[in-house]
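First the structure, which I've put down as structure tokens, then a few questions once you've had a look.
Excluded from the complex is one protein chain; the other protein chains are retained at their positions.
Let's look at chain A:
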Amino acid sequence: MTEAVLRLVGVTQQYGTGATAVSALSGVDFEVRPGELVAVMGPSGSGKSTLLTIAGGLATPTTGEVVIEGAYLSEQSPRELARLRRRSLGFVFQDFNLIPTLTALENVTLPLELDGFRARVARRAGRDALASVGLDDKGDAYPDDLSGGQQQRVAIARAVVGGRRLILADEPTGALDSVTGELVLKMLRARVDAGAAGILVTHEARHAAFADRIVFLRDGRIIDESRRAGAESLLAGDVR
């Protein structure tokens, strides 16, 4: 069995103490394997974003463990943790979060350069990543010159550049029209099919359908889980 890229074990996140304590997550067990895209759904305040923040090592859970590619985050020094975040995972946000004064290629190579890669190596990896989202010819464009869909594809390229294997996407289609949103999700899906692991937080079931597994959060707990059905075609029968 392939090792999970990300594992959450009994993760609880509590804000405040005593009688006023609020649990954002309660005993969540969760894992994502290479080639697997997991969608996380649930109403506002159900813990979706907290889960993503903890999975990305941006917050430390009150109890429980986060394991990324075999490394227990609780055992990492701040410096090691920062390096792990830079090398292993990429974030995709609703509002793209590209740096407006850098070109598309520079945005994509920035994490590699921060990590000490030589400029030439970083540029080559950056071009490959841009090509993987169909933007080979947009490397020199600035974010303002790109459409929303193109900007989000740059963000996906940035998230996977240099062999990052864990993509954490927080409502990546939230700022896009529905057709462009689907295109972006197809790109995300393709990166996962190429070997990455992904978490997709979304409130749109139509978009969650791109995932292999859909987990449903309510009040900080996973209350439901749906897996992709077998090979039988819905279109063959049962059509009204």
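The working rule: a residue touches a chain if its C-beta (ideal position, glycine included) is under 8 Å from a C-beta of that chain, and two chains touch if they have at least 3 such contacts; residues count from 1.
Heads up, the rule we're going with is that contacts and distances are computed from a predicted model.
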Could you tell me which of "ATP-binding cassette domain-containing protein", "Helix-turn-helix transcriptional regulator", "Transport permease protein" or "Protein translocase subunit SecD" is the UniProt name of the chain missing from the displayed complex? "Helix-turn-helix transcriptional regulator"
Residue-wise, where is chain A in contact with the chain that is not depicted? 43, 186, 204-206, 208-211, 214, 216, 223-229, 233-235, 239
